[in-house]
Every structure is written in C-alpha cells, then in structure tokens.
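Let me begin by handing over the structure; questions about it come next.
Shown here: the complex without one of its protein chains, the others still in place.
Here is chain A:
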Amino acid sequence: MATPYTPTVHGTGVRATIQRFGGHLAGMIMPNIGAFIAWGLITALFIPTGWAPNKTLAELVGPIINVLLPVLIGYTGGRMVHAQRGAVVGAVATMGVVVGADVPMFLGAMIIGPLAALILKYVDRFTAERTRAGFEMLVDNFTAGIVGAATAIAGVLAIGPVVEKVTEVAGDGVAWLVSHSLLPIASVIIEPAKVLFLNNAINHGVLGPLGVAESVKHGKSILFMLESNPGPGLGLLIAYLLFGPRSLRPSTPAAMIIHFFGGIHEIYFPYVLMKPRLILAVIAGGASGVLTFLVTGAGLVATPSPGSIFAYMAVTPKGGWFGVIAGIVIATAVSFAVAAALLGFGRANGDQPDEPVQDTGTNDTTATNDTDDEKRDTTGETAAESVPATKEA
C-alpha cells in the first residue's frame, strides 16, 4: 500500500505476448460482431428449419457467411496493420481465399488480410522515398492494386487450399472430441485462460471460426458455447454474494447483472484472481455445462457475443432452448456449489484475506476497500466492516 495508485505491474512477458497475439485475432472479429448477429438472425429465421422459412430471403445466408463476413474480417485485419490502404488490400486478398472454398474462410481471412496489408506496408516504405513529386497518387493506387491482385491470386492458388485443409482437419478433431465426449476437458484450459483475459482470443480467435464451419454444415455448433457460457461466472458470483469476504459481497449483485445480462464476463475475473483456487469452481462449472450441452445435443447458430443470456437466446436454433438453458443452469449450479465449498461456506473467510493476490502487486485490502477515499487514507483494517460503493451500477 505504499503507492496506492500503482500496484507494481508484473506478470510474465509470455502471458502478455499471448494476450497481444490473441488480442489481434479477436480484434479482427469483434468489430464485426454486428454482422455476425445479422447473419445469425437471418439464418435462424429463414432457413427451411427456421422460425419463418422463406426461400427468397434464405438466399442471403450463403453469401453473407461465405463472402461478406470473411471479407469484413480481412478488411479489419488489414486495417489493423496498415490503416485504410491495408484494409482495402486485405479485403481484396480475402476474396482470393473465399473463392472456391467450401467452408467459410474465417481462418484464411485472419491470415491473408493482415499479411496483404503487411506486404503493402513494406512496399509503401520502399516507394515512399523513391516517388517523384506529383506521382504519389499514381504510385499509391497502382502499388495497392498490384499487391491486392497478387495476394488475391496467391490466396486462390496457395493459401486458400491449405487453410481449407487445416479447417477441415481441425473440424474433424473437434468432431472426434465430441463423439468421444471429451469436450468438457476443454474447460480445464478455457476457464483459466479466460480469467487471464484471453477470453476474446479463445472465443473469437479459435472457437468462433471453427464453430461457423460446423454451424454451416449442421445448422448449429457447440463450439460457440464452450467459452461464452455465462453460467460458471454467475455461479461464482452467487457464491461470493453468500459466502465471500464480507467487504466484497455488496458489489456482487451489480456484477451479476452486468455479467449475466450485459454479457461482460470480465467483471468476474477479478473475483477469481483474488482467490485463485476458485478457478476450480469455474472449471467444474464450465465442464459440467459443456457436458450438458453435449448430452442434450445443444448448439448455437452463431457466436453469442457478448456472452449474455439475451445473446444466447437470440442465436439458439428453433427447438434448441432446452439444452442451452439446461447447460447454463447446470453450469451455474455446479460452479456455485464448488465455489461455496472452496469459500468454506463463509466460515473460512472472516475478514482476513487468506490468499495472496495473483499477478498483482496490491494486497487484498486494496481491492476490498472501496469506499470514499477521504475516509480511507489509512490502511484497510476497517475495510471489512464498511460497505463498498456500488452506486454507479
């Protein structure tokens, strides 16, 4: 508490690197989630097994998933690397992997979009110093055109087929896991990674692209639900409300609303990081949720983003409510039960923080002591008795 403003920032460089890489992957998908939702709604409504089958409108489904969404991803990926010019060549290059592919080319777009933009960035760097005054526009337009055309061709001939193969193999791997009921084990990796802020990377960088390929084939995919299930986080928060350190209890109802209805899962990560062993609770909750989804054959049409109950309901295919809701409820219950046990049903935590805080330089009093700071300039000895502010929620 010597420097209350600045808990020492540490953490492994590896983690930050993975986060950053994952952040780039998710950064290509997340700005386009609106388009994914649009596709999910159109699909859920108008396909032959949908709520309001309509042949004419169902024609939107294929082109959006096969062309529009990958191109948007490639565009966004290119923009991240080299602004508007990168975005344009990223989109053009993505057409190369899209054409002739049988699966939605999300992974391909995530590779070739930034790659094309990177190439253009180097080309621009090369030409910038050599272009004579007055010829900039001519040079810029043609370098972008040439890079775009070349990467599109490379996409059709080389990258597209390779990525399609990779997507198929990965899809087969997932199918194998599903058929052997091994998918719940994924929670052992997913849940800890989530609280290290790799949630977007996992959901949008890895599971989403695979899920879409499956969804197009089978009308739904369980992969969308592995990371995004709001159940485990909700169970954990309920356990905190009833059995957590007293000083933290008042903040949990607002956190629950934000988590479960607003879909912002980040809100519960600190509660795990403060008592790292609670990771077991969310793992158990996640795994039992996945198992329930498997057993009931549940799946979603598109990725629910954010992971709110409302988003879940919106992309549940017709007739799929039971399995989806059951998976969320069971995940909540299991996560709650395990977390409650780990919290000693409230007895283990009087008011003393009994775990070192992972990954931060502060101690628990910093986190728990959140009343108005005028009263709170001393150390946090009395924090446990005071009521944390939840007024803004």
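One rule holds for everything that comes next: a residue touches a chain if its C-beta (ideal position, glycine included) is under 8 Å from a C-beta of that chain, and two chains touch if they have at least 3 such contacts; residues count from 1.
By definition in this document, contacts and distances are computed from a predicted model.
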{"item": "Chain not present in the shown complex, as UniProt names it (candidates \"Dihydroxyacetone kinase subunit L\", \"PTS lactose transporter subunit IIB\", \"Pyruvate dehydrogenase E1 component subunit alpha\" or \"Multiple sugar transport system permease protein\")", "value": "\"PTS lactose transporter subunit IIB\""}
{"item": "Residue of A:Gln19, A:Asn54, A:Thr127 or A:Thr296 touching the missing chain in the full complex", "value": "A:Gln19"}
{"item": "Hidden-chain contact residue, picked from the options A:Val99, A:Leu241 or A:Ile264", "value": "A:Ile264"}
{"item": "Residue among A:Pro31, A:Pro192, A:Pro276 or A:Gly346 touching the omitted chain", "value": "A:Pro31"}
{"item": "Residue ranges of chain A at the interface with the undisplayed chain", "value": "3-7, 9-11, 13, 16, 19-20, 23-24, 26-27, 30-31, 196-197, 199-201, 248, 251, 254-255, 258, 262-264, 266-267, 269-271, 273-274, 306, 357, 359-360, 362, 366-367, 369-370, 372-374, 376, 388-393"}
